[in-house]
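Left out: one protein chain. Kept in place: all the others.
On to subunit A.
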């Protein structure tokens, strides 16, 4: 088994005009997905991120504050899961709830260093 990270980009709820009802439904789907992974014992961790961004760039460490509107694909959160290979994570990612809001899941394998 290897560890993978599923990184969620796009689908920032802020300006989509979603109703409370829709938000609750979406949350329910996230909840069910998390539950499912936990029951399968594959969920290692994960966090959601707020949309505020402070970016530090370049040699001069220039600092800029950005909002989600100014960033093309904002990272909204991530989960780490253990799985056999990429294909298995793709299957897990099928339950990601926000594809219809143009959200996407990026799957990356977590590197293991030899000791």
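The definition used in the following text is that contacts are C-beta pairs under 8 Å (C-beta built on N, C-alpha and C of every residue); 3 or more make two chains touch, one makes a residue touch a chain; residues count from 1.
Operating definition for what follows: contacts and distances are computed from a predicted model.
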{"item": "Per UniProt, the name of the complex member that is left out, chosen from \"NADH dehydrogenase subunit C\", \"4Fe-4S dicluster domain-containing protein\", \"Sigma factor, ECF subfamily protein\" or \"ABC transporter permease\"", "value": "\"Sigma factor, ECF subfamily protein\""}
{"item": "Touching residues on subunit A - with respect to the absent chain", "value": "13-14, 17-24, 26-28, 30-31, 34-35, 38, 46, 48, 76-77"}
